[in-house]
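To keep things clear, I will list the structure first and then write my remarks on it.
Right after this comes chain A.
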Amino acid sequence: MVWHLDLVLLLFLVATAIGVYRTKDLLGAAIIFSAYSLTMAIVWQQLSAPDLALTEAAVGAGVTTVLFLITISRTTRREDD
Partner candidate 1 sequence: MKLTDQFPILIIEVPLIAAALMPIIGHWRRKWCMPFATLALSITSMIGYYLMLAVNKSGPISYHVGAWKPPFGIEIYFDHIAAFAFIIALFGLLIVIFSKNYAEHDLEEEKIPIFYTLVMLTLTGMIGFTVTGDLFNLFVFMEILSLSGYALIAISGQMLTAMASFKYLLVGAISSLSVLFGIAFLYSITGTLNMHDMAKMLEVARAPHVASVALTLFVLGFSVKAALFPLHIWLPDAHALAPSPVSAILSGLTVKMGIIGMIRIFFVIYGVHSAINVMPIMEILAWMAAATIVLGAFFAFFQNDIKMMLAYSTISNIGYIVLGLSMAPFDKSKVAYALVGSLVHVFNHAMIKVLLFLCAGAIIYRTGLRKLSDLQGIGKKMPITLAAMSIGVISIVGIPPTCGFTCKWFIALGAMEGGKSLFAALLLFGALFIFAYYIKILNTAYFREPTEAIANVKEVPLSMLIPIVILAAGCLVLGAGTLGYVPIKFIEPAAMALLGR
Partner candidate 2 sequence: MQEVVDIRPLLAPAISIICAFLIFWKGENTFLRRFFSLSAAVTKWIIVLSMFPVSLKGIIFTYELLPFAPGISLNLRVDALGMFFSMVSSTLWIITTVYAIGYMEGEHARKRFFAFFALCVSTTVGIAYAGNLFTLFIFYEMLTISTYPLVIHKETPEAMKAGRKYLFYTLTGGAVILFAIVMTFYLAKTTTLSQNGILSIEHGVHTLTLLFALFIAGFGVKAAIMPFHGWLPSAMVAPTPVSALLHAVAVVKAGVFGIIRIVYNVFGVSLMKELGVGPILGWVACITIVCASIMALLQDEFKKRLAYSTVSQLSYIVLGAAILNPLGALGAIVHIVNQAFMKITMFFVAGSIARKTGKKNISEMQGIGYKMPITMATFTVASVGMMGLPATAGFITKWYLLNGALEMKPPQIGFVIVLLLSSFLNASYFLPIVYRAYFVKPLDGDIAVGEAHWTMLVPCIICALYIVALGLFTDLPFVPIQLARVAVEQFFR
Partner candidate 3 sequence: MTFLSKLGTNFNYVISTLLFVIGLYTIITKPNLIKKFMGLNIMETSVFLAIVSIGAVRDGKAPIVESATKVQYVNPLPQALILTGIVVAVSTTALALSLMIKLYEQCGTLNADKLKEFE
């Protein structure tokens, strides 16, 4: 049943979100964040919104993550400075 899969995915979303919060290494956080976005894309696919799934995959997981990465490489990896 689709709705149960959804349930798992949603809980995974929460897990990744908390992971983003707890990770000290910004690079890791960025990666986790892209995982979060991808999960979100799947959730939207499950909610039968393919356009959004595509967009989120391309933008959320793709471009946003790349932007985060490049910012981190331009500035710093460690969270405390």
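General observations
The criterion applied here is as follows: a contact is a pair of C-beta atoms (placed from the backbone, for glycine too) under 8 Å apart; a residue touches a chain by one contact, two chains touch by 3 or more; residues count from 1.
As a selection rule, all candidates are chains of the complex that A comes from, given by their letters.
Owing to the predicted nature of the structure, the values given are computational and were not obtained by experimental measurement.
Which member of 1, 2 or 3 touches chain A in this complex comes down to candidate 3. By the touch criterion stated above, chain A contacts candidate 3 in their complex at residues 2, 6-7, 10-11, 13-14, 17-18, 20-21, 26, 29-30, 33, 36-37, 40, 43-44, 47-52, 55-56, 59-60, 63-64, 67-68, 70-72, 74-76, 79-81.
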